[in-house]
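Just dropping this structure here.
The complex appears here without one of its protein chains, the remainder shown in place.
Read from first to last, the chains carry the letters A and B; within each, the first residue is number 1.
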Amino acid sequence: MLHLPILQVVIPLMAAPLCLLLKRPQLVWLFALFVSTVAFIISLLLLQQVSTTGVISYELGGWQAPWGIEYRIDQLNALLLIIISATSTVVLIAAQTSIEKEIPKNKHTLFYILYLLSLTGMLGIVSTGDAFNVFVFLEISSLSAYSLIALGKKRQALWASFQYLIMGTIGATFILIGIGLMYQMTGTLNMEDLSQRLPQVAQTKTVFTAFTFIIVGICLKLALFPLHLWLPNAYAYAPSIVTAFFAATATKVAIYLLIRFTFTVFGLSFSFTTLPLQGLFLVLGLMGIIVASSAAIYQKNIKHLFAYSSIAQVGFIIIGLSTNSVMGLTATLLHLFNHAIMKGAIFLALGAVVYQIGNSQLVNFSGLGRKMPLTMAAIVIGGLSLIGVPLTAGFISKWYLLTALIENNWWPVAILILLGSLLTVIYVWRIVEVIYFKEPLAENTSVTEAPILFLISIWTLIIANFYFGIDTRFSVQLTQSAAQSLFGLSP
Amino acid sequence: MNDLFAVVMLLGIYSLLSASFFVAMDAVDVAFTEAAVGAGISTLLMLVVITMTGRKENTKRHKPFLALIVVIFTGGLLLYGTFDIPHFGSADSPIHNHVTPRYINDSINEIGIPNIVTSVLASYRAFDTFGEVVVIFTAGIGIMALLSVAHHSEDNHKIAAVNDSMHERYLVIRIVSKILIPFILLFALYVQFHGDFGPGGGFQAGVIFAAGIILYSMLFGLSITRKVISQPFIQIISAVGVLLYGSVGLVSLLQGGNFFDYNVLLTDPVAGQHLGILLIELGVGCTVTSVMIMIFFNFAERRELQQHNNIHNKDLES
Partner (left out) sequence: MITGLFNNWIVIVLMMSGLYIVIAHGNLIKKLIGLSLFQTSVFILYISMAKVEGGTAPILAENIKELSNPLPHVLILTAIVVGISTTALGLALVIRIKEAYGSIEEEDIQILDNLPQSKTQKKIMDGEQ
């Protein structure tokens, strides 16, 4: 129990090279699934430990915190760890079936190794309490992400991956510059230590620059409007399984970093009072919602459509942050959680379609409602959840967001948010129309329902979607107390 | 400048210059690594790629204004940020007075080796270094996933013939290098085990060792090198390196310490530190060597494949 924080990261990490020794793809898949499940169980145990004993600090190498590297788990970390490891496990269930048709056979083992490394990277970013260690694990997750995206079938995947590599590396280097300047002003890399030493030098120009570089770097990774250009193609051309995994987790990790740096490391008063970050987030978030949702309406490829929708959803999440209130932050965290569930389900369902008909052009979805009823129902339910229809998880987070906005008396923003949801209705309706009210294309008449492993993983997420839309005790309690502790209030 | 060959060579020279700058700044370990990586491996890889993609660049700039705006903006921000930075070389800046003094004053008692960089790298911040090894492992796997080609043995003879004729030409270089290579490998081993006392360690050693092998394969051809070191073998070594590094941590867990707590490895903490550092440096060395060779092999094999396709196409035409 004592070593859970490190085991969380090291088990998938060590499993990756082991896969190389196992060789047989089928075996590697089962092994990866097993490892991911173990990681999920550990994250649940960690959450339980955090809620009973409070923040867990783990000193790596037995060296005390500012000298050695520290793993620090509080409720926010635990929440993220659960999101990542849970979606990774569910997605992996369908992985073997899906990559059969999308990735050449001799690369299956490598695919799972990269998948596990990417999981490791994300878990490492979330667990660590050391600013430089964040950079190292960020690179593990990024390098594996570039390779995974490049495994896509089309040649556009290569180009998307290259663009992502350039943007991602610029982002990571910005973060590195920021960390360096911060270190130069304080002499420490430990986040907790930084948060205590930064206020003394908060008025300096250097710290301002450091802050800007870190935030811009993270926003590049986050695909916050207008730094989102790499995302749609990366999501659309990556293998379906990779898209499902990243759509559910990658941006979430970046948002976690944003929250960690603005709330914990630099501190609230610096981030939101000294600097105009609040207004900036609000404007960029709103523009992101409107622009990306409008772009989504015109997409011909459903993967592109939902990729733009992901950019829009980042907007909702950022607006929650900009309210600078416990309620708003709760909404942000809730939406992190819920969005992971719904986007995971939607992209998995799209993966099932690609498995059956070979592509994800909207036209090809005509009449599939009768051919693949369970998969199509999942896409529609996921879409309803994106809109925020009651009884789905999406409703809960939208509700909290609106409450937070109204608490702040930001009526115009609330109205714009509703407008954004209206745009969501439009693009979801386009899909519903094609699926249920059109005749199937001639070449798709013999299409059948997706394989059982696909259905299991899709419907696990869909049921979770309903569950967290109805019984909100777990998600709301957890996010609320995480938000409170970030604001320095005891829960 | 639109000749990529010249640009790559300039980048190599720049790397070498910055390595000498690092020596002037007392960062001998970093200089060593930068010289091996920046001026060595990275230049080499770029040259290999240029031979495959062509060395001329299209002269048209496509987003000069956007680029200029971004650059002016970020540059301005950085310039603004420098005004409150502690001055160059001043001993009273925060970084010299917080955290670091413990490394300088106590590391000899706590770890017991004179090279503080190695102490910090391999013990105080061992987990960062573990992450670094995993990064390079990831890159190796990623490149393999991108480039690895299935072998058709009957095709290989033709390529081998072409290559051999090329390799047999430079007799003097071949003989000189043949004498040099054992010394390079020996030097790598020296660097590997001397990292505790002077600049060096697993990473530098790995790069040098790999450079030795790469030199061999450049002179004598891939097919011969492949007989000496097979791809699967290299892959296994790269995995073993990561596993070795990680299992040092796992063993310290089993011994009742925290992850990477070398003090518990042996009864005497300082001896435990020694053992721990030795083992993890070995892990680093294994992974770095094998991944570097793996990367080079994959690049070169892809090149062979292209050449083969070209020959094949010419055959078809004629």
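By definition in this document, a residue touches a chain if its C-beta (ideal position, glycine included) is under 8 Å from a C-beta of that chain, and two chains touch if they have at least 3 such contacts.
If you're wondering where the values come from, they're calculated on a predicted model, not measured in any experiment.
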Inset, instruction - Sort by label and list the shown chains the missing chain touches. - result: A, B
Legend entry - Touching the absent chain when the full complex is considered, from A:Val9, A:Ile56, A:Ile82 or A:Ile177: A:Ile177
Inset, instruction - Have a look at A:Ile241, A:Leu321 or A:Val354 and name the one touching the chain we're not showing. - result: A:Val354
Legend entry - Sole contact to the chain not displayed, among A:Lys221, A:Lys303, A:Lys398 or A:Arg430: A:Lys303
Legend entry - Touching residues (missing chain, whole complex) on chain B: 4, 7-8, 11, 14-15, 18, 21-22, 25-30, 33-34, 37-38, 41-42, 45-46, 49-50, 52-54, 57-58, 60-64, 66-68, 70-71, 74-75, 78-79, 82-83, 85-91, 93, 95-96, 99-100, 103-104, 107-108, 114-117, 119-121, 125, 128-129, 131-132, 135-136, 138-139, 142-143, 146-147, 197-199, 203, 288, 295, 298-299, 302, 306
Legend entry - Contact footprint on chain A, counting only the chain that is left out: 132, 135-136, 139, 143, 146-147, 150, 152-156, 158-159, 161-162, 165-166, 169-170, 172-173, 176-177, 180, 183-184, 189, 236-237, 301, 303, 354, 358-361, 363-364, 443
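We adopt the following convention: only the chains that are shown with their structure count from here on.
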Inset, instruction - Between chain A and chain B, tell me the centre distance in angstrom, where each centre is the average of that chain's C-alpha atoms. - result: 31
Inset, instruction - Can you check the complex and tell me which residues of chain A touch chain B? - result: 3, 6, 10, 13-14, 16-18, 20-21, 58-63, 66-69, 106-107, 110-111, 113-114, 117, 120, 124, 130, 132-133, 136-137, 139-140, 143-144, 146-147, 150-151, 177, 181, 183-189, 197, 201, 204-210, 212-213
Inset, instruction - Within their complex, state which residues of chain B touch chain A. - result: 77-78, 80-86, 93-100, 102-103, 123-128, 131-132, 134-135, 137-139, 141-146, 148, 150, 235-236, 238-240, 242-243, 246-247, 249-250, 253, 257-263
